[in-house]
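See structure below.
The chains shown are only part of the set, and none of them has been moved.
Chain nomenclature is as follows: A and B, assigned in order of appearance, with residue numbering initiated at 1 for each chain independently.
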Amino acid sequence: MMKKIAVLTSGGDAPGMNAAVRAVVRKAAYHGIEVVGVKYGYEGLTNGQFEELDLGSVGSLIQRGGTFLNSARFPEFKEDAVQQKALDNLQAAGIEGLVVIGGDGSYRGAMTLVAKGFPVVGIPGTIDNDVPGTEYTIGFDTALNTVVEAIDKIRDTATSHENSFVVEVMGRDAGDLALWAGLAAGAETVLIPEEAYDLDDIVERLERGAARGKKHSIIIVAEGVMPGHKIAELLEAKTGKKTRVSVLGHMQRGGSPTARDRVLASQFGAYAVELLMEGKAGRAVGVRNHQVIDYDMPEAFQKNHEADMSLYTLMKELSI
Amino acid sequence: MMKKIAVLTSGGDAPGMNAAVRAVVRKAAYHGIEVVGVKYGYEGLTNGQFEELDLGSVGSLIQRGGTFLNSARFPEFKEDAVQQKALDNLQAAGIEGLVVIGGDGSYRGAMTLVAKGFPVVGIPGTIDNDVPGTEYTIGFDTALNTVVEAIDKIRDTATSHENSFVVEVMGRDAGDLALWAGLAAGAETVLIPEEAYDLDDIVERLERGAARGKKHSIIIVAEGVMPGHKIAELLEAKTGKKTRVSVLGHMQRGGSPTARDRVLASQFGAYAVELLMEGKAGRAVGVRNHQVIDYDMPEAFQKNHEADMSLYTLMKELSI
């Protein structure tokens, strides 16, 4: 029976990471397992920045954005000697398993430890929703609501002045955030990396709307397509109409997690502990068909994430 | 090919109903079908309170709480003569299909029209998430977040004063809202209709927490179990400790819908139109395994809604 495990957060922070750490700590406590928090992701793992986490450490944490364990970029973890040092730290501390919360990049680091025989389980935590193998990642629902609330505000101005706005949203190479936000905010057009865009078609749709009496418009562009100001320039060149730009930026990453993200994080955290208790290693937690499941971690970086393109079709039909 | 359909909202209002009506109107417009809005649910259907809905009618509606078509209780719709009058109104207006948005009670009314040969499709819209056959109803996600935000606020006071609070939440005979909120708000205990509660066990858990240094607690009770003040009295009698009560009440029904509810409402609205176009009648729209599906409407009132009891187990383990 396992006695002590560790948990770290890695990559870009996401709302719900704290809720996941809390669930790891509480689920472990329920089974009499000690938990060590690793600060600053793989960097802290390598430097031995460990702290004991008990039930008190995670009080009032479920509603907090960001990650209290901190996160850091640490490309040095690609080196074998660095990985070995991390492993030595884990073993010296009597740690028998590790939970890694982050994106697919964080899973790569995890697999190097697994390859050296150390059990690691991954939890998908990123607002981009771009981890292959799971329908949702922790943080996506919160970021989505943040984006939609921001666009609701921008629409107040767009409607008052009858302006066109381009809103650039995050998502790296994935269009999920843009796509869901477009549908939820009732945007006129969404540009996502998964689908080639046709400038003439966009312009025609805007003009059709205008002819029908619609005098403002919101065009959402995923950062993976092109910068917001760029598409605004292209549209202005075609339409001759001033197009404003709003880049939502880093506020998309923060904030108190939504109920959905807190529940998902709790499910994932508890399930990751179960997997470690069962002796599983190199597994990633996810949700498919409304069920919490696990799968081989490498799937997450060998496959590509697939957006739900039925939403794209729906969005096009509803923004008639 | 269908030329004109109608849409109504019935039963308790839920955030996202407007987004669903908007999707019905826009999807229909996309296919060249006219839409008539029926005011005041079945009452308006019987009285012929119809209004034309075009793309302009549903502008800036996706983010609005409540239902702009209004809703009403109308027990008279059980009578055959009343149903016949409604049917006459529909036919006189050249309406060939009807979309009903509401809970399972609303589906009963719909089935009487189906029995008379009129095509009706149902969309589950209620914050209670208690419509059998679908994992989620429109409005649940918004109400859940409203509840969780309220409990986050109550916890500020509970923590400051080290008090115990009972929070009563809605849900009629279903515990979903209480259960999800309990997990998401990190409540100490949740009482739901689906699971018998043991007062001694609750008290023991609270005392175990207190012994460990936890000086405040939040107990969530679904309205279907008993009123909040009642459970507070029972707890006070056992613990001798003052227990405060908060009944969240009707604010749980309102507010701008979350992104998730807007997307779900859009999917349901568009899908309902497709079903009518395909000549389907007496079908209810739902979501299962992450897919929008349809099923025979009577399932929704012949079966019982099942809460996801894995969340109950998880909640118990995490509130250790």
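Going forward, a residue touches a chain if its C-beta (ideal position, glycine included) is under 8 Å from a C-beta of that chain, and two chains touch if they have at least 3 such contacts.
What you see is a predicted model, and the numbers here were worked out from it, not measured in a lab.
Each protein chain is a copy of one sequence, and the assembly as a whole in this entry counts 4 such copies (shown in place: 2).
We take it that only the chains that are shown with their structure count from here on.
Note on chain placement: the centre of chain A and the centre of chain B lie 28 Å apart, centres being C-alpha means. Considering their complex, residues 22-23, 26-27, 29-30, 55-56, 59-60, 62-63, 135, 141, 144-145, 147-148, 152, 155, 159, 180-181, 183-186, 212-214, 256, 258-260, 262-263, 266-267, 270, 288-290, 311, 314, 317-320 of chain A touch chain B.
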